[in-house]
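All protein chains but one are shown in place.
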Amino acid sequence: MADDVRLADRNEIELLMKRYCLYFDTKHPDSLAALFTTDARIDYGPEVEPILGRDKLRTMVANGAATRFESTNHQICNEIVIFESDERAHGTSHLYAWHKYFGSDVIGHLWGGYRYQFRKVDDEWLISDLKLFASGTEDFHRSQMHDFRKILES
Amino acid sequence: MADDVRLADRNEIELLMKRYCLYFDTKHPDSLAALFTTDARIDYGPEVEPILGRDKLRTMVANGAATRFESTNHQICNEIVIFESDERAHGTSHLYAWHKYFGSDVIGHLWGGYRYQFRKVDDEWLISDLKLFASGTEDFHRSQMHDFRKILES
Partner (left out) sequence: MADDVRLADRNEIELLMKRYCLYFDTKHPDSLAALFTTDARIDYGPEVEPILGRDKLRTMVANGAATRFESTNHQICNEIVIFESDERAHGTSHLYAWHKYFGSDVIGHLWGGYRYQFRKVDDEWLISDLKLFASGTEDFHRSQMHDFRKILES
């Protein structure tokens, strides 16, 4: 089985998931955007429309870091990667996210996860699709979220 | 050392730990039960008796999903796997678990971990023993738990 678990590919893909968190929380929108394909689709909805493309994601994350989130802490775990081909994979992770907003002492909490699609472009794995799901939130800046219980059916 | 770390086996075993969380939280008791040996022992006690066998686990998890837990979110980390032989391993993880109960707005929190035993059956690793430990809880539906500080001595 050693071959088909593709450990090196799996490691590279899990690092995309982890770096997304690190770059978000350290406010490096350029490094974060570089983890995605140019045509990536990012769905933080359903209250907001999906973000289409790496450039729009960079702008949105930069704006959030400057105007909404004084500090954040994104903790993912349970990373699961499933290969569809040599150049396609998808996966899931669980997520806890901590949010300190500018001008407020309230902390926003989110318990949920991400569903990912990955694509190999020029010999490098990238995130081509990211969708956020919630099991629940507390004092969070959004009230309607994709239901984590349905993450495998989406 | 590359040989004896058994990276492919380790990856397969860690996926058992992660899929347990994913299938619990997405309410897939059949998929969850299939991660265990037919004779697995699952100890969520000491307030409740250990569950003996994959079939009883499936029933209990299905009942919990239908009648007690409206939504859950199980986050494991610090996965450690130690091989005893080609077909036996044991390990630990830390755990944070979030529980939304039916008919209540109270959220139950648990900080702790799992102790696992694994067995290779027909060339596939499975969980043969699972024991839940807690460091602490808040608004949780159980008051007495195995003490996480003793997880290495159990």
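For reference, chains read A and B in written order, and residue numbers begin at 1 within each chain.
Methods note: a residue touches a chain if its C-beta (ideal position, glycine included) is under 8 Å from a C-beta of that chain, and two chains touch if they have at least 3 such contacts.
As the structure is a prediction and not an experimental result, all values here were calculated from the model.
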Could you please point out the subunit A residues that touch the chain left off the display? 7-8, 11-12, 15, 18-19, 21-22, 25-28, 71-77, 96, 98, 100, 107, 123
Considering the entire assembly, which residues of subunit B contact the chain that has been omitted? 1-2, 5, 7, 10, 75, 77-80, 92, 94, 96, 111-113, 135-136, 138, 148-152
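The rule is simple: only the chains that are shown with their structure count from here on.
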For subunit A paired with subunit B, centre-to-centre distance based on mean C-alpha positions, whole Å: 25
